[in-house]
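Okay, structure first, notes after.
All protein chains but one are shown in place.
In this document, chain identifiers A, B and C correspond to the written order of the chains, with residue numbering beginning at 1 in each.
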Amino acid sequence: AGSDGLIHGLTAQEVRLLTKESLDARSLAYCPYSKFHVGATLLTRDGNFISGANVENASYPVGTCAERVAMSSAIMKGYRMGSFKAVGVATNLEEPCSPCGMCRQFLREFCELSTPVFLHDKHGQYIVRTLGELLPMSFGPEHLAA
Amino acid sequence: AGSDGLIHGLTAQEVRLLTKESLDARSLAYCPYSKFHVGATLLTRDGNFISGANVENASYPVGTCAERVAMSSAIMKGYRMGSFKAVGVATNLEEPCSPCGMCRQFLREFCELSTPVFLHDKHGQYIVRTLGELLPMSFGPEHLAA
Amino acid sequence: AGSDGLIHGLTAQEVRLLTKESLDARSLAYCPYSKFHVGATLLTRDGNFISGANVENASYPVGTCAERVAMSSAIMKGYRMGSFKAVGVATNLEEPCSPCGMCRQFLREFCELSTPVFLHDKHGQYIVRTLGELLPMSFGPEHLAA
Partner (left out) sequence: AGSDGLIHGLTAQEVRLLTKESLDARSLAYCPYSKFHVGATLLTRDGNFISGANVENASYPVGTCAERVAMSSAIMKGYRMGSFKAVGVATNLEEPCSPCGMCRQFLREFCELSTPVFLHDKHGQYIVRTLGELLPMSFGPEHLAA
């Protein structure tokens, strides 16, 4: 925790809930093909937790990942760029696992590069990286407008 | 309406709500690139309406469509194959518009081929096609198991 | 064969080659996750055969399908809408297998709805459906322009 008592800007209670929600979301995964359960949770600045899990398809490229499901749900609730305080991800691996590149790109549209991403192992231990650390030199909306 | 008073298995009230929710969902779209607002709504057998809208990305292929957002949200609520009674889609076009092929494939994983898809025009007028009519000779889970 | 001696507009020799190329392409698949080998071949109006196979990724949604790989290669050679005479697809299944919805949509951008798609079984037997039959009421460029 920093000198302000916060962990990457979150209270200890917020981190506890982000971890719990990220791990719990894994059980909702539809992943008959990979058997790889992933959970993801967004913490909004106004205090809501919004979760997602991976949803696979017989045509593998048609499926989607936990992080994108969580973010899509948040967009449906009206959240937009500026609304998010943190991202949590959890798998069933012994080591902390990181979002795939496609999800980093999807998150990038709505999260500041300074947004902390909590990468959990199966037991709930985590490490933290900012989105900017996970997707350096990222491609974004400002490039299309150029 | 059929001789049972139902419209493709739905009551008149269910159809009214499916239309309203599909049209309303369009306003939640994040579509700064296409400016093409799409709304989609799923009616579950237990009477819930779950909506989605398109969520675009500066890297166009990374974005997602209304139908997949709606279905992903439904999966997060525990719905699975067998849970869905109807699908609704709406755009701002003068003519009824149909899901893209990727979304037909995504829906196919969780909806029976007999599931009615209500295709709305911008005013709420609709035509109906079953998922099997929209995706004939479809590729699905049973092919991978073969 | 029709009264013109052609099979859906192709000569017997063209069909033989389309079948051979579609089946051969399967061996180029990178599919360590699904173990599902798919081959696809495009026949251009100027007599070239361009093939693709599925290319998977550890993040399943990031991978791509045989049909899209074939069509992307054709676009790189300068082919565009109006250039294609037929599509061939082949898997290792006992029954003819059809493109996923995402690939039907991808093909739709460059092939007329009347384009014949030859769906092969593992032995090279085939049935034929037009793209319009596989993707009825399709979404396409004209809808965005509206």
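As a convention for this text, contacts are C-beta pairs under 8 Å (C-beta built on N, C-alpha and C of every residue); 3 or more make two chains touch, one makes a residue touch a chain.
The model shown is predicted, which means the values in this text are computed figures rather than measured ones.
Within the full complex, the residue among C:69, C:111 or C:131 touching the omitted chain is C:69. Residue positions on subunit A in contact with the hidden chain: 34, 36, 91, 93-94, 97-106, 108, 119, 129, 133-139, 143-144, 146, in rising order. Where subunit C meets the chain that is not shown, the touching residues are 25, 28, 30, 32-33, 51-53, 55-59, 62-64, 68-69, 71-73, 75-76, 78, 80, 102, 105-106, 108-109, 139-141, 143-144. Subunit B meets the missing chain through residues 33-34, 56, 58-65, 100-103.
Methods note: only the chains that are shown with their structure count from here on.
Ranked by number of C-beta pairs in contact, the top chain pair is A-B. Contacts with at least two other chains are made by residues 102, 105-106, 108, 139, 143-144 of subunit B.
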